[in-house]
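Of the protein chains in this complex, all but one are displayed in their positions.
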Amino acid sequence: MSAPKVAVIMGSVSDADVADKAIEVLEEFEVSYEVGIKSAHRTPNEMLTYAEGLADRGVQIVIALAGGSAHLPGMVASSTSVPVLAVPVRRSQRGHGDEAMKSSIAMPPGIPLAVFGDNAADRAALFAVRVLGLKDDDLNKRYQQSQQEMADAVVAQDQSVAELGWKEFRNN
Amino acid sequence: MSAPKVAVIMGSVSDADVADKAIEVLEEFEVSYEVGIKSAHRTPNEMLTYAEGLADRGVQIVIALAGGSAHLPGMVASSTSVPVLAVPVRRSQRGHGDEAMKSSIAMPPGIPLAVFGDNAADRAALFAVRVLGLKDDDLNKRYQQSQQEMADAVVAQDQSVAELGWKEFRNN
Amino acid sequence: MSAPKVAVIMGSVSDADVADKAIEVLEEFEVSYEVGIKSAHRTPNEMLTYAEGLADRGVQIVIALAGGSAHLPGMVASSTSVPVLAVPVRRSQRGHGDEAMKSSIAMPPGIPLAVFGDNAADRAALFAVRVLGLKDDDLNKRYQQSQQEMADAVVAQDQSVAELGWKEFRNN
Amino acid sequence: MSAPKVAVIMGSVSDADVADKAIEVLEEFEVSYEVGIKSAHRTPNEMLTYAEGLADRGVQIVIALAGGSAHLPGMVASSTSVPVLAVPVRRSQRGHGDEAMKSSIAMPPGIPLAVFGDNAADRAALFAVRVLGLKDDDLNKRYQQSQQEMADAVVAQDQSVAELGWKEFRNN
Amino acid sequence: MSAPKVAVIMGSVSDADVADKAIEVLEEFEVSYEVGIKSAHRTPNEMLTYAEGLADRGVQIVIALAGGSAHLPGMVASSTSVPVLAVPVRRSQRGHGDEAMKSSIAMPPGIPLAVFGDNAADRAALFAVRVLGLKDDDLNKRYQQSQQEMADAVVAQDQSVAELGWKEFRNN
Amino acid sequence: MSAPKVAVIMGSVSDADVADKAIEVLEEFEVSYEVGIKSAHRTPNEMLTYAEGLADRGVQIVIALAGGSAHLPGMVASSTSVPVLAVPVRRSQRGHGDEAMKSSIAMPPGIPLAVFGDNAADRAALFAVRVLGLKDDDLNKRYQQSQQEMADAVVAQDQSVAELGWKEFRNN
Amino acid sequence: MSAPKVAVIMGSVSDADVADKAIEVLEEFEVSYEVGIKSAHRTPNEMLTYAEGLADRGVQIVIALAGGSAHLPGMVASSTSVPVLAVPVRRSQRGHGDEAMKSSIAMPPGIPLAVFGDNAADRAALFAVRVLGLKDDDLNKRYQQSQQEMADAVVAQDQSVAELGWKEFRNN
Partner (left out) sequence: MSAPKVAVIMGSVSDADVADKAIEVLEEFEVSYEVGIKSAHRTPNEMLTYAEGLADRGVQIVIALAGGSAHLPGMVASSTSVPVLAVPVRRSQRGHGDEAMKSSIAMPPGIPLAVFGDNAADRAALFAVRVLGLKDDDLNKRYQQSQQEMADAVVAQDQSVAELGWKEFRNN
């Protein structure tokens, strides 16, 4: 059985709602994935072992979610040669702010970590689709088609405003 | 003639020092690249035309540098299906702060842009190496070897402290 | 048919409530306007074409709304000689903060972009009225009259406090 | 004698270096201007009297520079119907940061004030040129020509990189 | 009729709730006061005239409330020799943050303005009581008594915890 | 009667909910404690006297909670040789932000104060357990056991995801 | 011998340069003063004893300087009924930022503390002059005269620009 293309990992199930945003995109583009709960702080050994095995298992890209001090993405990036995408999680109910973003963005020289916006797991998944599309023409075509559909939707709205006038458009 | 694997672009030659950090890494790993000066604000048409042609020319990944309001990385990501890496440029002499980072990180849903630390073009280039290594076993092996060398260097320093004692180590 | 004096553009209909604040002012002062939905990230070509045509069509001033990384105002200002007013949109439900403001205010040398407060589309529209009033004495007079009415309202409240006393004033 | 088109005012001669950036642009485009030193805090009456007389004297646009709590631009905007452009001054030697920007951007409803980047008096002056160009075709043409020259310079650099290669380009 | 000792002024009745916090303290200590609505931006002339007359009328201290760009406290301090206390108003519903505080704290050399915490009109009023107590022994004694009562309340709570134990204390 | 091992103190009973988070941990590990209400600003003398007596009474560690300007932890640390742990309290309803954290973290040379996250009294209590465990093998063992239980819980969740699949796991 | 009117206190002689800014103003206006070095953290008892004796000795106003966590101004305000002015000290060489300001501005209800800009001991001293001028007509007159001189200096500069023209003015 071949390994899934993408690994989506989080430090705590409290981040599952953010993870779902990535998974929804991966399913839309029919990209295989696995999900793991790996805590940098509570299961450091399990996390390292998992990260060290990613390349041999054939995983192509990792999406790592973490809030607060957010050590998971950086530690995984340190223990693999697979590209790692960090999604800082901002949890309003815990009073957390930009710590996860800052912890992810300030990695030291030599350890590449690609960072996306707070909670923007969907954008990270789209980035994964772009990377995988470099080797998969069919996936790439489907991705380009989705880009065109986004553009068409905006153009349609713009034309609708032009035809109806702003107030009529607003009242619909 | 095949296209280079990586495009390194910047909005202004004033960012050339930061670009050099990426290029040094690409040359170390013998990854082909091209360099472009494309200004989102001064040459918007040229920038869009360039971005739209990237995929057909076979470029695999883009490293886009920009400071200040930093529209270049996001605009290029909007006009291609190739993965784009943003490197915010922080220029102390212009009194600029975190604007470039914020402008890059806050992209809208649907437009993936991978962000690296301020001026961290070297880390973006290492990330590009990881991505290209997914299709290039030899490159991947050379990358893993460089990871091991980084680790060895730290271990050697640690042993040196243990053997010499801190003060002796500091005096060397 | 002559072109409208003001173009109000936004990147997404999710900013329509902010746009309405500008439109209400323009209608109060009977200034002609058009509304467009132009996304820097989803329809970059349509946006540029639109911006490049503004001057020839006789549009006098542009009010551009955008949230998040907010590339729309700066990209339009880069592709026209018409004055462009940026209104950063702050959307609390997306967890966004000051990114749009920072992205707008940090434009490079050579590209003028006038920035107003977060969501302050009404103030941008009043600024447009001032600019158009430079060539339209009747409009200018109506604007000055509205300034006087604002002042009169404050003076009336102040006198009301003086006559009634603070507590009585508060109980009304 | 007709009034100058633009008034450049500052609260203190310590901001003269920033004012010079505006004046250099105005002179480049041969726009008439006057310079005034009007302190909101030290000469509040003189400032108000000056602001109230701007419209009758035929001044078309005001560029107001101020650092620290930066009350000058807002107070002048409150006392005239002429468009006012605020240039927050950031003075590193006084330890000041973003106060001037924040004070300018947070004006109340009803008082339009167009804000530019810290110390960006040159961009404010270019904006004034755009506004004046609405009534002055010759000025507008010269402005568009300067835009083209900026674009040409970037394209020339880009071609130079393409022809010479990055390293050769850097060594020149 | 002698003038009131304290003037409480605000730029807009929308700040009345904050003003009430000062007035409650002034009434508790039986200090005479007047309330004015003076807008720096909508009624600049009325504001200046009012400020210039404060000293001759015998007003001893001014508490000036203002949110957003908050020009009122600084402009009044610039036009009188009476001590002025600034209370920055933070209005969550307008999305405003620390602008009022920054605008008040960054006054230029030569113009003293005493700043209190956001919305802390009660603390400004207590400060006014301290100042007036320098000339009014009876007021000073009543103020010191209120300090002692605050201390006694804390000591009583601490003893209550010691006697009851924390859990029993919490359950009361 | 021997003194309790830990003193939990706060400046105001309004911080009792945060204090409870520490107390819950101390009770879980059966560590003796006392609770005090000591206000740096309302009962400065009582606070100092209390702090000066801590060492002689045999208290081993202090957990000091404070919000706003948060002088309590630093003042207590200045008046004892016992280790002091600061827990900044962030109270959303008072509009306070990071003041308490900043006031605690910026202590001068010579006065050690260990700082924990906003409202993180539970983590401070766990730190106290670690310190006390240095002299108490039984306590240390119970602490290590709780660490293992945390790890086991994460591993169990991870296995549950692996067995059920993400969607099934989410639906439970 | 009567007590001095103003007490200027600091926590460390490293703040002496900032203190000198206050003392220069007090000497200019011939206001009596005393200087004390009172450390909240190193000499908490001496600080409290000093603060408690201020009112009985007849000191009228306190200017308290402190950097970092800046507990001195708030602790003194807590232990006296005399008005206390806080001057946060920002020391660039220690990497400190806005901690002192935040610690001073976020005092709890009931403890009034008037805050001035970072290092703005001169403005605090001018505020003290305003307060003392409420009971001292001669001092008040000298203060108003200094206000007029500040205004005259600005008017003179403005006239100089008008007469010479900007460029000639700049070349002088």
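We call the chains A, B, C, D, E, F and G, going by the order they appear; numbering starts again at 1 in every chain.
We adopt the following convention: contacts are C-beta pairs under 8 Å (C-beta built on N, C-alpha and C of every residue); 3 or more make two chains touch, one makes a residue touch a chain.
Here the structure is a predicted model, which means the values were calculated and not measured.
Novice: Who touches the missing chain here, F:72, F:106 or F:161?
Specialist: For the chain that is not drawn, the touching residue is F:106.
Novice: Who touches the missing chain here, F:11, F:44, F:67 or F:117?
Specialist: That would be F:117, which touches the missing chain.
Novice: Going by the touch rule given at the top, which residues of chain G touch the chain that is not shown?
Specialist: 12-13, 16, 19-20, 23, 35-39, 42-43, 46, 95
Novice: Considering the whole complex rather than only what is displayed, give the residues of chain A touching the chain that is not shown.
Specialist: 11-12, 40-42, 44-45, 48, 68-71, 74-75, 77-79, 96, 98-100, 102-108, 110-111
Novice: State which residues belonging to chain B touch the missing partner chain.
Specialist: 90, 92, 118-119, 150-151, 153-155, 157-158, 161-162, 166, 169-170
By our rule, only the chains that are shown with their structure count from here on.
Novice: How many angstrom lie between the centres of chain F and chain G, each centre taken as the mean Cα position?
Specialist: Computed value for the inter-centroid distance: 37 Å.
Novice: Quick one: chain A and chain D, Cα centre-to-centre, how many Å?
Specialist: 42
Novice: Mind pulling the chain C residues that touch 2 or more other chains?
Specialist: Residues 12, 42, 105-107, 110-111, 150.
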